[in-house]
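Note that one protein chain is taken out, while the other chains of the complex remain in position.
Per-chain numbering from 1; labels A and B assigned in written order.
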Amino acid sequence: MSQAVQAVRSKVTGDLYAEVQTFYARQMRRVDALDIEGFADTFTDDGVVVHANGERAQGRERMVAGMRANLPRYRDIAVRHWFDHLLIETDPADEDTLRVSYYTLVTQTDREGKVSFQPTFTVDDVLVRRDGELLTRSRVIHRDTPVELPAS
Amino acid sequence: MSQAVQAVRSKVTGDLYAEVQTFYARQMRRVDALDIEGFADTFTDDGVVVHANGERAQGRERMVAGMRANLPRYRDIAVRHWFDHLLIETDPADEDTLRVSYYTLVTQTDREGKVSFQPTFTVDDVLVRRDGELLTRSRVIHRDTPVELPAS
Partner (left out) sequence: MSQAVQAVRSKVTGDLYAEVQTFYARQMRRVDALDIEGFADTFTDDGVVVHANGERAQGRERMVAGMRANLPRYRDIAVRHWFDHLLIETDPADEDTLRVSYYTLVTQTDREGKVSFQPTFTVDDVLVRRDGELLTRSRVIHRDTPVELPAS
């Protein structure tokens, strides 16, 4: 197979792009509503999240427990996660597994309407399709840090 | 029809996703340019907007009048509406009516380049396709407010 044909074949289809965006739109509504169980349900049973500080939560039970412990920090603020620049990589040998990376901006709006921002993050996910629906199998969250300036 | 098949059928196609995103890209360029009549033309004749404060404007004439009255608040600022996490729901019985919800962040940049933010919003739209082109039939704007913390 020519390289040109391979390049074309590895392109993300519009349908897949819309499917992944829709999955995140639903998942983020749940986390932003502090619907912890609903959010955990968007992961596989053995799903894992590695937070930017290195903390790791594997399995829905530990994920839910960790999120419950963090709830007080969301008192009196409306949190929203904004995504951008999705990169979706498909595995030709397994069309039900996707690697997705994206930018994340997190706003926190208080009762007076004042918006503040968490640092920006870049996230690497592995999604799997089970019974036709996407689930997150793993998520690694990287806090964006300054890069070393290249030699000039 | 099996449930799995229904789930697959209700998925948003890439073409529809691109069509809706393109509609909003055009609509927001008009509102951000303070092109009030052009913005109103992206609504149906009987289109309705329910603002976050509960104010309701129905019909293009009232919509235009309300926006004109609000123009002074946009003096010397460049406003931009940013969308994210579109959720598009189609009606199998009527493919020309769509329910769309999305996150909105609104930036206001002054002449010196300083950016400030309005509170974040979540918006629920009903779009209709007329002669092949989408129009907004109704828009309900919700200001994002803190949720009650779930019992731990």
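Criterion: contacts are C-beta pairs under 8 Å (C-beta built on N, C-alpha and C of every residue); 3 or more make two chains touch, one makes a residue touch a chain.
Model, not experiment: these values are computed from the prediction.
Chemist: Check the options A:Gly14, A:Gly113 or A:Gly132 and report the residue that touches the missing chain.
Modeler: Counting the whole complex, the residue in contact with the absent chain is A:Gly14.
Chemist: Please give every residue of chain A in contact with the chain that is not shown.
Modeler: Touch with the absent chain occurs at residues 4, 7-8, 11-18, 82, 84-88, 103, 105, 117-120, 143-147, 149-150, 152.
Chemist: List the residues of chain B that touch the chain left out of this view.
Modeler: Within chain B, the residues touching the omitted chain are 13-19, 21-22, 24-26, 28-29, 33-34, 36, 68, 71-72, 74-78, 80, 82-84, 107, 109-111, 113-115, 131-133.
Definition applied: only the chains that are shown with their structure count from here on.
Chemist: Let me have the rounded angstrom distance from the C-alpha centre of chain A over to the C-alpha centre of chain B, please.
Modeler: 24
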